[in-house]
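Questions regarding the structure given below will be posed in turn.
As you look at this complex, bear in mind that one protein chain is not there, while each of the others sits in place.
Just so it is clear, A and B label the chains in written order, and each chain counts residues from 1 on its own.
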Amino acid sequence: MSATRAPAPPTRSAAANRLRAGRPVPTLLRHLAVAAGAGLLVLAISYQLDSFRNFQLATVAAYLCATAGLTILTGLCGQLSLGHGALMATGAYTLALCQNAFADRGVTAGGVLVLSLGAAVLATVAVGALVGVAAARLRGPYLAGLTLAVAVVVPALTVTFDGVFNGEQGLAVPMAPAPASLGVYFPYERWQLWVVTVATLLCLVVLANLVRSRYGRAFRAVRDDEVAARLAGIHVARTQVIAFVVSAASAGLGGALLAVLAQSVSPGAFGLTLSLFLLMAVVIGGLGRLAGAVWGAVLLVALPDLTHTVTDLFTLSPAAAQRLEGNLPLAIFGCTLIVVMIAAPGGVQGLVSRLAGALPARWRRHRP
Amino acid sequence: MRPMARRGLAIATTLTLLASSVACGSDDGPGSGQPVPGVTDTEIVVGTHMPLTGPASAGYSKIAPATKAYFDYVNANGGVHGRKITYKIMDDGYNPANTQQVVRQLVLQDKVFAILNGLGTPTHTGVLDFLHSNRVPDLFVASGSRSWDQPERYPNTFGFNPDYTVEGKILAHHVQTDLPGRKVCFLGQDDDFGRDSLVGVEKVLGADAVVDRQTYVTSNTNVAPQIGAFKAAGCEVVILATVPGFTALAVGTAARLGFKPQWLVSNVGADHPTLSRQLGDAAGLLEGMIGVNYLPMQNDTADPWIQLFTKVNKEHNGDAPFDGNTVYGMAVGYLFVQVLLAAGQDLTRESLVEAVRKGGYQGPSVAPLRFSATDHSGYGGGRLSRVSGGVQGYFGPTYETDEEDGPVNEYSAPPVAPPANGVPSA
Partner (left out) sequence: MDRFLFLTLDGLSRGAVYAAFALALVLIWRAGRIVNFAQGAMAVAAAYVAYSVTAATGSYWLGFVAALIAGLLLGAVVDVAVMRLVDHRSPLNPVIVALGLVLLIHAVLGMVYGNEYLPAQAPFSRTALTVGGLAVLSPYDLFVFAAVGVVGAALVWIFTRTAIGLRMRAAAFAPEVSRLLGVNVSGMLTLGWALASGVGALAGMLVIPTELGLHPHAMDLVFVSAFTAAVVGGLDSPPGAVVGGLGVGLLLSYVSGYAGGDLIPLAVLVLLLAVLLLRPGGLFAPVAARRV
């Protein structure tokens, strides 16, 4: 991440803006505190949920990296990407290759995962920079077309170079077991949740700081009006490339975490559908706020599950069941998308903010 | 309240919550008195992952309902050792990421006893390690990949289909004996399916005998360049390791290029009803096509197994269109019931796997099952079929072989008839 200088120290004015009363609380500290709180919450929850829910929560966390990255790019900087699934694939495959390389050399300690994750992020930064430089020249549907091609090409490369990537079948990802100190019967899914949560929270802290930094302001300026941004001395193309690289790095981390969870990677998991679903998730979650990315990630995991449960409520004849099985969840998902976009174009987060808007507003009025 | 104070309170609350939850959370290990997951005195819960939607679902989406219909039939006849079989079918859309989710849901949340007939090489490969570490029996994977036959690494995983190399060897054997001296060409899917099949073909014919090799990817439905190359090379026999859609495409494309070779098609892509439905009016092009199969032909109404399966399909499957996939699904169900019976009244995951390893099962298939302590691959042979007068039928002997350099031998054990009530007995 150093290439992007992402965790830039907050400027004085940014901190001052946030200042309500008393000593200034640096943004970084504030975000770290929130992250620590969220981490503790997840820790508590992980003991309350069964293994499958732990795994689902971990999947949400992994997707969250990708949706948060996409929110930065599309919501903050105004660039459309239909290719984030491919960036996730880049991270996932890098992690798989690293873990396999370590395992082949007999290094199986759990700690090497940190190195592999770092390598995954670096590799995606490189790919993201390449695509980002091209993307900075393009607008609207042309950018969509290019990123769409990226989304199709990257998974296909695993078949072209199947000597390295093992084609459609993909690679296994050797993972160290949970530390022995946790006990023999410690559920592996809980351990997975912990690992993924730590990585995701770190990623979110970095992104949240970036949003509040001068880079974040530059992103928004470029999104709102390129000409004005240029007049204000912002290098538009460079800003867009930085946004793309940051976004790619988070997507790569998300992909790598998915590989950690699945203990395998294969191109079918990172197809065009994933890229489109990521975009749907962030838009439905609510573009422009990292909180929207959280909703998006939750939706990605929960909605298929939820619609499946709804389908199971009906008891049908075998013939009708065969027709509806699988199709009904899709129909419900499709309708939800359309209705949400028409009724609440701000997404879930927009809806939540609007609903919750009344209370804090009244509450703030009582302040001096 | 100041923001800091508010946040402090929130953190304090969280810590309290955490302390209490850790205190009451417990990591229950599987004690000796623990019940077997998915098994009660009256029920056995089994799960599977299948593509019910999406581009890959064509044909395959009918397998799991057929298996379920057979289980319903067995349940209606008293079940297995007094237990009814519940079959949970999860749609993964042939997407490995979905397979990860649904298989974990089946194992961790629905607590299924075993995973049965999970479909697809890329999809199922991804969950092998998970199923292994959770010691879940992983029976009769629906794919001809050789990955399922790794008893050392995955002791609980077993295949079902004859692997693609075995099929390739049997098809090549036919070329060797009945079509000697012809120019042979090969079109395969660009993955382990095509590769393993080509390995089998070359083991029998020799690498030099295959004049031209072409591959296709499922994301490109134009096979004219490949077929055009075959025509230019003067191929007389074309061996196809293709899924049904691409068998139909290859045959249709060849016809419009005026190219008429002898087609030899691997089992996966040789189901005549599926192909002729897709070709529509052009179904006549399939005349003379040679395929390989190991289950009774769906159109052979004289076959007692087909009679049984047709009856089950009528009573428990809403009389869905009956094709090779239906037969396949029911054959899987039959074998699973056989294995459950052999595992005995005191059903555990260990006893189930032990029962498969013991082997010796005979059912609808004409080919031998290879299960043993050291062999986890499924059927080890097949019989050739030919489309003649618009009807696909078997001809010649049944062959058996291995995926190594072993010879292709005739397999002479006579087929068995189904039990009178259609349910295997111990």
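Methods note: contacts are C-beta pairs under 8 Å (C-beta built on N, C-alpha and C of every residue); 3 or more make two chains touch, one makes a residue touch a chain.
All figures in this text were calculated on a predicted structure; none of them were measured in a lab.
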item	value
Which displayed chains the hidden chain touches across the whole complex	A, B
Which residue of A:Val25, A:Ala38 or A:Ala144 touches the chain not shown here	A:Ala144
Per the touch definition above, residue among B:Ala248, B:Val353 or B:Val387 touching the missing chain	B:Ala248
Among A:Ala33, A:Leu49, A:Ala129 or A:Val152, residue touching the chain not depicted	A:Val152
Touching residues (missing chain, whole complex) on chain A	74, 80, 134, 137-142, 144-146, 148-150, 152-153, 156-157, 159-160, 226-227, 272, 276, 279-280, 283-284, 287, 323-324, 326-328, 330-331, 333-338, 341-342, 345
For chain B, the residues touching the chain missing from this view	52-55, 57-59, 61, 190, 215-217, 219-222, 224-226, 228-229, 232, 245-246, 248-249, 252, 255-258, 277-281
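Criterion: only the chains that are shown with their structure count from here on.
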item	value
Between chain B and chain A, distance of the C-alpha-averaged centres to the nearest whole Å	35
Touching residues (chain side chain B, partner chain A) in the complex	2-4, 7, 10-11, 14-15, 17-18, 21-22, 24-25, 27-30, 52-53, 57, 61-62, 65, 68-69, 89, 91, 93-98, 100-101, 104-105, 108-109, 121-123, 125-130, 133, 145, 147, 190-192, 217, 219, 316-320
Residues of chain A touching chain B in the complex	20-22, 25, 33-34, 36-37, 40-41, 43-45, 47-48, 50-53, 55-56, 59, 152, 156, 159, 162, 167-170, 172, 183-189, 258, 261-264, 266-271, 273-274, 301, 304-305, 308, 317-322, 325-327, 329-330
